[in-house]
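Subset of chains shown; positions unchanged.
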Amino acid sequence: MPYVNIKITREGTTTPAQKAELIKGTTELLARVLNKSPETTVVVIDEVDMDNWGIGGLPVENYRQQKKT
Amino acid sequence: MPYVNIKITREGTTTPAQKAELIKGTTELLARVLNKSPETTVVVIDEVDMDNWGIGGLPVENYRQQKKT
């Protein structure tokens, strides 16, 4: 009965089909590696606004900008 | 000074009164069982979009559909 939380930036382009694939993939991984029952495996995806995600001391958009230059 | 996080699916029908009841109930439970001070008990409720909640390897809506049939 694992609980998995996936946090990603909200890019506005993530589709329901992609989320379903993350849910399926994580659940299968836990079943395969640790023999966890899919029936009680919970997966929660958090899409986080770009303003609210920091890396390298910067909001992610500034960080990406900086990486490019 | 406990911290409680409650994650539920966003069904669109959860009222502020119901949320207040969850906050009150959890805080009272911690006061009763562990003698924790309500004054510093924090409760955070996360309502998670249906697309972003998985159970049984499926997004929750597909899962419920499947259970019915």
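Of note:
Think of it as A and B in the order they're written, each chain with its own count starting at 1.
Keep in mind that, in the parts below, a contact is a pair of C-beta atoms (placed from the backbone, for glycine too) under 8 Å apart; a residue touches a chain by one contact, two chains touch by 3 or more.
Here the structure is a predicted model, which means the values were calculated and not measured.
This structure file defines a homomeric complex of 6 copies, of which 2 are shown in place.
Keep this in mind: only the chains that are shown with their structure count from here on.
By the touch criterion stated above, chain A contacts chain B in their complex at residues 16, 19-20, 22-24, 26-28, 38-47.
Looking at the complex, you find that chain B touches chain A at residues 7, 48, 51-59, 62.
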